[in-house]
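With one protein chain held back, the other chains of the complex are shown just where they sit.
Let's turn to subunit A:
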Amino acid sequence: MDKNFNIVIAGVGGQGVITLVQLIAEAAFAEGYDVKTSELHGLSQRGGSVETHVRFGKKVWSPLISEGEADLIISLELAETLRKLRYANKNTKFVINGYFFPYPEGLSEEEITGIIGREIKQEKRIVPASKVCQEKLEKEVVSTSYLLGYCVSNELIPLKKESVLKAMENLFPEKYLELNKKAFELVWEN
């Protein structure tokens, strides 16, 4: 990997964005990469828009990804995807959780999916992660682990499955570990 790999992760406060950041950072570090991440904490995270950055490669300087330089944009919620387009270039890939979380004065799900269809010309995958996890594991909350599994199995993130599993073992307390591993590995089962 010649250049750093840049991931912007968007979502709504409470969806587990920061856990996802930690998982990717730990997995990349386990593979010998330099890593930097940036995140925000505090009141804005209570149900507001959340944006985090993860970068890994030979040597990472700034913790922030420049506009137009994301390799991958992961959005845990449909509408939040549309706030991150400035980070995309023509080769950027989008992985979007097909989950809609309405808010006061927001647009409707149809309007949002319409705009995503029209405006994002790049390779994009809308993955029903929340739905799948609810149906198969009865827990919507592990959809972030499912999405990460989706990205790794489809080679959208240049990291090995084993590295992520190892990161999960380091990060999750025992009682949440099995469920998250299951969610992460669901994609390979299908």
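Here, a residue touches a chain if its C-beta (ideal position, glycine included) is under 8 Å from a C-beta of that chain, and two chains touch if they have at least 3 such contacts; residues count from 1.
Just so it is clear, contacts and distances are computed from a predicted model.
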From the options "Indolepyruvate oxidoreductase subunit IorA", "Cytochrome c", "Sec-dependent nitrous-oxide reductase" or "ABC-2 type transport system ATP-binding protein", the chain left out of the display has the UniProt protein name "Indolepyruvate oxidoreductase subunit IorA"
Mind pulling the subunit A residues that touch the left-out chain?
12-14, 21-22, 25-26, 29, 34-49, 60-64, 66-68, 79-80, 82-83, 85-86, 103-107, 112, 115, 119, 173
